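One chain of protein is taken out of this complex; the other chains stay put.
And now, chain A:
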Amino acid sequence: MSMNTYALTDSWTMTRRELAHWARQPVQVVVGLIFPVMLLLMFGYLVGGGRGVEGSYIDYLLPGMLALTMAFGLEATMIAVTQDLNKGVVDRFRSMPMTNGAVLVGRSVADMLQSAIVLIVLMGVGLALGWRAEGGPGAVLGALGLLLLFRFAMLWIGIHLALVAGKPELVQAVQILIWPVGFLSNALALSESMPGWLGTIVDWNPMSHTATAVRDLFAGGGTEHLAAAVIWPLVLLGVFFPLAVRRFARLSR
């Protein structure tokens, strides 16, 4: 029997492990869903009204919040991987005749599933707040696809950072840094409303492309950001996926 015969069963076992964690900690799961909803309400009502936005702010804000939530997922992935590595359970996995990559596959499947659920919850709340997708079901599915693709890129950056840093202290640094990086985007306000240099950074932020492309799809409008919203995550994946896989294989060095 080769190792590959078991790649699928091992990945499924590791995914089941993550789902069992959810069942064990329902509160944590719910908090994970409530937090982005809270952010949405906070920016929608407390802070209110993005600079330079014409029309309904919720139509502008919701796609931004969806993208921002996907970006924050990087942190969740990094925490989970760091905890695993520091608890020694990964040592047991690595000393077993299992497909080693299954550990990462389980993480990916669980995180992607969680993200899909968060997106649906946020859109549900958005609907209640008056957000409407004019683009139709196909466009909404396309938008979800772009958001999950972006999340998938964040996921592998998170895994890579956890493998490189490996320590809870550095998770904290990333937790803090993710905020300015997340907000240096057009998630909440138009880049045109910002000082020139800031606007340039914001326009470059891959998250801005995803947010704009999702806005356009929901509105049933322009497609000029679509390509960037697909290519940026693929570029990030092209860099970080092999790096993370190599790092994981080199845990034995």
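Worth a mention:
We adopt the following convention: contacts are C-beta pairs under 8 Å (C-beta built on N, C-alpha and C of every residue); 3 or more make two chains touch, one makes a residue touch a chain; residues count from 1.
Keep in mind that, in the parts below, contacts and distances are computed from a predicted model.
The protein name that UniProt records for the chain not on display, among "ATP-binding cassette domain-containing protein", "Branched-chain amino acid ABC transporter permease", "NADH-quinone oxidoreductase subunit J" or "Succinate dehydrogenase cytochrome b556 subunit", is "ATP-binding cassette domain-containing protein".
For the chain left out of this panel, the touching residue among A:98, A:139 or A:194 is A:98. One chain of the complex is left out; on chain A, the residues touching it are 1, 3, 6, 9-10, 13, 16-17, 20-21, 24-25, 87-89, 91-98, 102, 251-253.
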